[in-house]
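Input: one structure, supplied below.
One protein chain omitted, others in place.
Chain nomenclature is as follows: A, B and C, assigned in order of appearance, with residue numbering initiated at 1 for each chain independently.
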Amino acid sequence: MKHKLHLDRTYLLAQLKKMLRIRHFEEKCAELYAQEKIRGFLHLYIGEEAIAVGVMSTLCAKDNIVATYREHGHALARGLSMKSILAEMYGRTNGCSRGRGGSMHLFDKSQHFYGGNAIVGGGLPLAVGLAMANKKQEQQALTVCFFGEGAVAEGEFHEAMNLAVLWQLPVLFICENNRYAMGTALALSESETNIAKKASSYGMTAVQVDGMNVVDIEAASSKAVDQIRETNKPYFLECQSYRFRGHSSFDGQLYRDKAEVKLWQEQGPVIRLITWLKDNNRLEDKEISSIEAEIKDEIQAAITFAEQGEWEPISDLTKDVYSPAVSSTNTSQGEQS
Amino acid sequence: MKHKLHLDRTYLLAQLKKMLRIRHFEEKCAELYAQEKIRGFLHLYIGEEAIAVGVMSTLCAKDNIVATYREHGHALARGLSMKSILAEMYGRTNGCSRGRGGSMHLFDKSQHFYGGNAIVGGGLPLAVGLAMANKKQEQQALTVCFFGEGAVAEGEFHEAMNLAVLWQLPVLFICENNRYAMGTALALSESETNIAKKASSYGMTAVQVDGMNVVDIEAASSKAVDQIRETNKPYFLECQSYRFRGHSSFDGQLYRDKAEVKLWQEQGPVIRLITWLKDNNRLEDKEISSIEAEIKDEIQAAITFAEQGEWEPISDLTKDVYSPAVSSTNTSQGEQS
Amino acid sequence: MSEQVLTYREALRAGIEQALIDDDRVFLMGEDVGCYGGCYGVSKGLLERYGEHKIIDTPLCESGFVGVGVGAALGGMRPIIEVMTVNFSLLAMDQIVNSAATLRHMSGGQVNVPLVIRMACGAGLQLAAQHSHSWENFYAHIPGLKVLSPATHTDAKHMLIQALADPDPVVIFEHVMLLNTRGDVLENSEVSMEKALVRQQGTDVSLITYGGSLHKALSAAKQLKKLNISAEVLDLRCLRPLDTKAIVASVTKTHRAIIIDEAWLTGSLAGEISAIIMEQAFWHLDAPVKRLCTVEVPIPYPSHLEQAALPQVEQIVTAAQNIMVAR
Partner (left out) sequence: MSEQVLTYREALRAGIEQALIDDDRVFLMGEDVGCYGGCYGVSKGLLERYGEHKIIDTPLCESGFVGVGVGAALGGMRPIIEVMTVNFSLLAMDQIVNSAATLRHMSGGQVNVPLVIRMACGAGLQLAAQHSHSWENFYAHIPGLKVLSPATHTDAKHMLIQALADPDPVVIFEHVMLLNTRGDVLENSEVSMEKALVRQQGTDVSLITYGGSLHKALSAAKQLKKLNISAEVLDLRCLRPLDTKAIVASVTKTHRAIIIDEAWLTGSLAGEISAIIMEQAFWHLDAPVKRLCTVEVPIPYPSHLEQAALPQVEQIVTAAQNIMVAR
């Protein structure tokens, strides 16, 4: 069951729409954060949309996804509704994690979307474990694990790579190399800055791909997915990308200069696909406007949905610490006398 | 200040003696363990003597050493007295760690011997830190870190390699690849079983050497030490070796068969050097006997010393938890009423 | 109920075997659980009998393989993860605390992590400062986890099975000094894994304890009987959630309590028990609750110092005598 690449106009327009959907959603999130509708940390995916869109296009419904705190784009591209994602960031019970998780912890079990992990590197062994479960149960599913290049320095990266290869488990590792871990440039973080080369030293196929080109990503991911399904072995994709915004809501961006950001923005995934479509496929501005209008409506509907969401009653505070139907536990606040 | 290799008869006999000293000491330890004079875990270095002897021969007095729980050989080769080592295993105050540490925690600050670490991989970042201190203080010292091939799978290995290369610190990593981590064969532990190759993926010189040949080890270590002193960069030696005894005092050795052990024993570091010396340098049996007699005497003296050592009084139980001259701390046992 | 006499090690193994046989989703994974037979021999023979599909030797990478266990549990398996000893569990603690214990809540109840993590624990073998820890309270502090401390042979076997039936992550502590002891193993568990059990009825003073210290408390109770002091011995069994009802019931009866806990005094679970009694049974107390814990020193290698650091039977006896005449 090989994944087929489509490169026709309709398909590419659809991919463009998916990226724009993430782009505009994230831009709106930044606004809503400024309005204090969204709180906590907010990590935007602007500039990296091609990766989630390209990779998700190559997956099946039962494949598992493990992501990081910068996962809005992954959730949208996977198929979680924008409504449930935004409601989650509003902290309402109609959010995809019932409001408990917020921006960094989007979950949807029905979509095999296993979060949203705010510990750098923490999702890597988890993904290997999901893949182990799939293999043991002889399910034809693979697990995709997204993580930043900053995670590569963590011990858990090393342990997860080794186990995945040693045990030959069906994991697709997607390193989103956006050049910075917060303010730490790759060269300050890794003695070997070629991450794919580093990954290949564990004995798995590891490839670098242009993370700004959604077609390239889909092609590379498609090849990876086919190989994993055929061999049940892990595969590693390093997607070279850039984040256009700050690391999170709190970031003065002292560590890089504006010229560098501008350079990368000029070759961003959205602008690149638009330019290409215009050059090769007679894409017209009004088509873009109409896509953007649709997206705008969707975002507006999501905001309405989120704002109408309920706050969970405080009496439910200790819900979901343990599974139900198991005897009760110490959850009082110490005022027992 | 390049280290010179000596390969004359006198020198090799001295190296042989150093190895035999470790060998016979370890054999005696096994006996003393059976007699319950030594307790806790006991990890013998038998079969691996060439590594400690070869490497230590290339170091200066101010170089730092970090070792594992299998460190009797390193301590002896470094120059800690056999007496203080054995007394430590007896748990007496005349032991090198005042009896507090036992077999797994031999320390001697005057010899820059920083233990004796029973957490696999735990010594690696420590060694990098010692090297950082040396570099910052512009001391002409390097740090040698000994560890087993089992540690290579730990995240701390990865983190330490990366930091040492990234920051260009003068560390000599010595991986004692004795093929097993407890009962886990290398192939069950590493997706890439060529450890030197793995280390080189961090961007440092990494070399495999025959861990059964003390001359080869000294040559390789000498080259490494010279390069480190010249460049201040880390260097990695994988010494291919084998442990002839069980992992520790509790080991049924179900995981390997006797034929394999025998094969390795036949090419053991002691027998190999003896054979070579006999073939090339007219080594006579009586020379060996006389060396062994000397060693026997030294061991006997060490036993006497250890047996005469004092038990630390129980009233001193909480000593050395904190440095002196700092206000007292909670050390009572809860019987305060 | 028919019984068997087994060592604690054999009882643990019997529990694992029963779990492997009863549920095809169960597997055992950890360092040296296979070829070596387990660092303390608990899983000896299992690789031969159940194969490498079920008995999985891992490389040395505590965070990695515990995290893999969490993922496998998410994916529908029922892993038993052996972290050789609690001493090495710090390396896996992030996965246990920030993933296993937290995923259910963070996902708003969508996922759960049916994982069991076993660890050897405790001092007494002269293994010195890095290999003798008692860190039950680190895990007992974490919402989302359950923490068990089987002190009897029956619990050694059955608590594992009970833990596997639980939909949430359970950590089980197995004290190394118990491994070679022999005892009766009942065919079924006596009670839910979350209940404390009175192991010796008494009326004068409650000795509250768990794990390796239970047997010290029982010995002390015997000696105290000769001194005409009737000590009740409460085995906590489950350290999270704590069976506070049982604690309060015992103290309400005896009016005096001594807590015996092999952890270092400051910040130990013993403090928690004392605080619970303070909060829920203060007016029943005839004397302040005492704690007998380990002296606050990294465990020294020599036996006489190690033993001096740990709580001992004689100290329990003395403490009980003192508490009877307190004020």
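What we mean here is this: a residue touches a chain if its C-beta (ideal position, glycine included) is under 8 Å from a C-beta of that chain, and two chains touch if they have at least 3 such contacts.
If you're wondering where the values come from, they're calculated on a predicted model, not measured in any experiment.
The chain not displayed here makes contact, within the full complex, with A, B, C. Only one of A:Ala34, A:Met182 or A:Leu263 touches the chain withheld from this view, namely A:Met182. Among C:Lys44, C:His141 or C:His255, only C:His141 touches the chain left out of the display. Within the whole complex, the absent chain has one touching residue among B:Glu26, B:Glu49, B:Asp108 or B:Glu218, and that is B:Asp108. Between the chain not shown and the residues C:Gln18, C:Thr266, C:Gln307 or C:Asn322, the one that touches is C:Thr266.
Even with one chain removed from view, chain B keeps its contact list with that chain: residues 64, 66, 95-101, 105, 107-109, 114-117, 119, 122, 124-134, 136-137, 143, 155-156, 158-160, 162-163, 166, 319-323, 326-331, 334, 336-337. On the side of chain A, the interface with the absent chain consists of residues 39-41, 91-92, 99-102, 104-105, 117-122, 150-151, 153-155, 181-185, 188-190, 247, 250-252, 254-255, 311-312, 314, 317-318, 321, 329-335, 337, using the contact rule stated above.
Contacts to the hidden chain, counted on chain C, fall at residues 63, 87-88, 90-91, 93-94, 97-98, 101-102, 105-106, 128-130, 137-138, 140-144, 240, 242, 263-264, 266-272, 274-279, 282-283, 285, 287-291, 296-298, 300, 327.
Following the convention adopted for this analysis, only the chains that are shown with their structure count from here on.
Ranked by how close its mean Cα position lies to the mean of all protein Cα atoms, the top chain is C. Rounded to whole angstrom, the centroid-to-centroid distance between chain A and chain C, based on C-alpha atoms, equals 40 Å.
If each chain is reduced to the centroid of its CA atoms, chain A and chain B end up 46 Å from each other.
For chain C, the set of residues that touch two or more other chains comprises 59, 61, 63-64. Annotation for chain A: residues touching 2 or more other chains are 155-156, 158-159, 162, 166.
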